[in-house]
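What follows is one structure encoded as structure tokens, with my remarks underneath.
A protein chain is absent from this complex, but the other protein chains hold their places.
Chain IDs A, B and C follow the sequence of writing; residue 1 opens each chain.
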Amino acid sequence: MRKAMLLRSFDAEWGKNRLEALSDGVFAIAMTVLIFNFKLPEDLKRTATANEVWNALGNLIPEFVGYILSFVILGAMWLGHHNVFHALRRTDRATIWLNIMYLAWVSMMPFTTSVYSAHMRTTPGVFVYSANVFLAGVSIMILWYKVRAKPDMLVESLTPQQKHSIGTRIWVMPLIALAGMAGSVIQPEFGMTAMSLIPIAYAAVSRVQARRAAKLAPPDEAA
Amino acid sequence: MRKAMLLRSFDAEWGKNRLEALSDGVFAIAMTVLIFNFKLPEDLKRTATANEVWNALGNLIPEFVGYILSFVILGAMWLGHHNVFHALRRTDRATIWLNIMYLAWVSMMPFTTSVYSAHMRTTPGVFVYSANVFLAGVSIMILWYKVRAKPDMLVESLTPQQKHSIGTRIWVMPLIALAGMAGSVIQPEFGMTAMSLIPIAYAAVSRVQARRAAKLAPPDEAA
Amino acid sequence: MRKAMLLRSFDAEWGKNRLEALSDGVFAIAMTVLIFNFKLPEDLKRTATANEVWNALGNLIPEFVGYILSFVILGAMWLGHHNVFHALRRTDRATIWLNIMYLAWVSMMPFTTSVYSAHMRTTPGVFVYSANVFLAGVSIMILWYKVRAKPDMLVESLTPQQKHSIGTRIWVMPLIALAGMAGSVIQPEFGMTAMSLIPIAYAAVSRVQARRAAKLAPPDEAA
Partner (left out) sequence: MRKAMLLRSFDAEWGKNRLEALSDGVFAIAMTVLIFNFKLPEDLKRTATANEVWNALGNLIPEFVGYILSFVILGAMWLGHHNVFHALRRTDRATIWLNIMYLAWVSMMPFTTSVYSAHMRTTPGVFVYSANVFLAGVSIMILWYKVRAKPDMLVESLTPQQKHSIGTRIWVMPLIALAGMAGSVIQPEFGMTAMSLIPIAYAAVSRVQARRAAKLAPPDEAA
């Protein structure tokens, strides 16, 4: 223990506040710039008729689908990051770097979303999007297993149940994204379907975990 | 009560700080990128005369109108979010997801503002803008009614008056935006007028609420 | 006093943290998107020679001038905002709205900077830029005089000297910007010169204030 402290002693003791602030900033921006994929065609004049404007808006439906899907996926990523960091007591150099790599994938989402929206009927459109989600998911997973291996990095109040909950949830996104990558190679629609399952899968996991927790509650407290 | 705690026990206990940070980030970005709708025409050369530059700037007046209106509406949304979260003691998974959906509508505002600015004389230009404000307003309203139903989610110091104030204000924006949507179908100008009333309506509500509070004050304290 | 509390009672008691967070976000974004005014010409191919790239970069010198000037002005604005909010004990609805209006001018800076960079040899190029700085400066000044009039909004530890320092500094930017607007009408270069004086003027004020403070120090402590 004392050696660990000495090893760490050449660094200032790091809290997690600023890393959370940086991450929240990157998530907020990645979410907000998704909207930049919405553009009315440049040849749509100000004097355009109502019908022309409706048509131009209608052509953005694939962008809207991508926007909502990516917002939900980024939301799920943010929630996962929130969960992991809630369990952390402090950060170290390795955690910070893994987190930065994770953010590099997060902030790539607006680009891959635009590829997905414009080319969701082709393998590359779906593959690149799924691969991006997969790489982000794997990065945070590595981060989690790294910190889980060092008990002094976790808050003391963390219950085994909470640890288990994080450990389960962290597998959902990369696994489905891997299915999305594989599916997109066979048929783009397979990949698309897989990716759309991410929100549903998280809702299902939440329900199962809530039910399991409810079973542990004494019967007279039910309802 | 104990059951609720067990049900919650698979999650780390969530504060509201990071959700507020994420939301503030999205609001700040949505407000700031509104300016991207201002663009001088690409064929305006650096050697343009003063008159040509004045003309180009003059053509941006509709963008300026949309910019100020959206800044005020986003300001009112942010203030409403601030109010609701000020009343919250903690967040849970449902609140977080409702908040993320809310942010999806907030961050769509720069796009619908650009549609509004360029096509405010057509039904779709006003309708899409009003619909965006409406959907954002409805999302935060659902969030509020959800948390209001769980007394343990609210801070104890919240007075019935404050609760009532939030509950009144939260209806103003979606109702007017609904009028904006309906109005835009009949005549775009009707919708535009409705939307311009949002800041005025909030000012009026504030005044009424302040007056009512003043009446409750003993007369010897007046002035 | 009791009446003021009752008048306020329909609002949750507002801190200043979230308003500061929103403002810091808007400042950070306004500063960062200034860079979007830097663009290599679209017809510059990847196979361009070193000379062609150097030329393209050289053509961006006006953008660089505008970038540095606006970064410094935004920095001075942020510092002013920091000072004012440091003196605040709490916020109210009026302060929040004045602050939002202030942010609307702050976030317009990247656009007016682009106009300034491209057309600094014309009246409108300099006028629009100066007007933007002027309106931002006036907004924060109104905010300051509003809160100064309500002693319970200021922190108790605020010394008269600090109050005086804020009150002096808050006049510098709008006055010079007004000179910039007037100058630009006569001759664009006059306006440009005025605007470039903003950083110098603040440095001078700081020096004078520091000297005055030093005079008050007992001689045996000098050096």
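Rule of thumb we're sticking to: a residue touches a chain if its C-beta (ideal position, glycine included) is under 8 Å from a C-beta of that chain, and two chains touch if they have at least 3 such contacts.
Everything numeric here is computed off the predicted structure, so don't read it as measured data.
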item: Residue, one of A:104, A:155 or A:186, that touches the chain absent here; value: A:104
item: Options A:53, A:69, A:84 or A:128, residue touching the unrepresented chain; value: A:128
item: Interface with the unshown chain - residue positions in chain C; value: 20-21, 24-25, 27-29, 31-35, 38, 40, 44, 46, 48-50, 53-54, 57, 67-68, 71-72, 75, 78-79, 82-83, 86-87, 158-159, 161-162, 164-166, 206, 209-210, 212-214, 216-218, 221-222
item: Contact set of chain A toward the excluded chain (per top definition); value: 2-3, 6-14, 18, 21-22, 24-26, 28-30, 33, 62, 93, 96-97, 100, 103-104, 107-108, 110-111, 114-115, 118-119, 122-125, 128
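Note that in this section only the chains that are shown with their structure count from here on.
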item: Whole-Å gap between the CA centroids of chain A and chain B; value: 26
item: Distance from chain C to chain A - Cα centre to Cα centre, in angstrom; value: 36
item: Per-residue multi-chain contacts in chain B, two or more chains; value: 21, 24-25, 28-29, 33
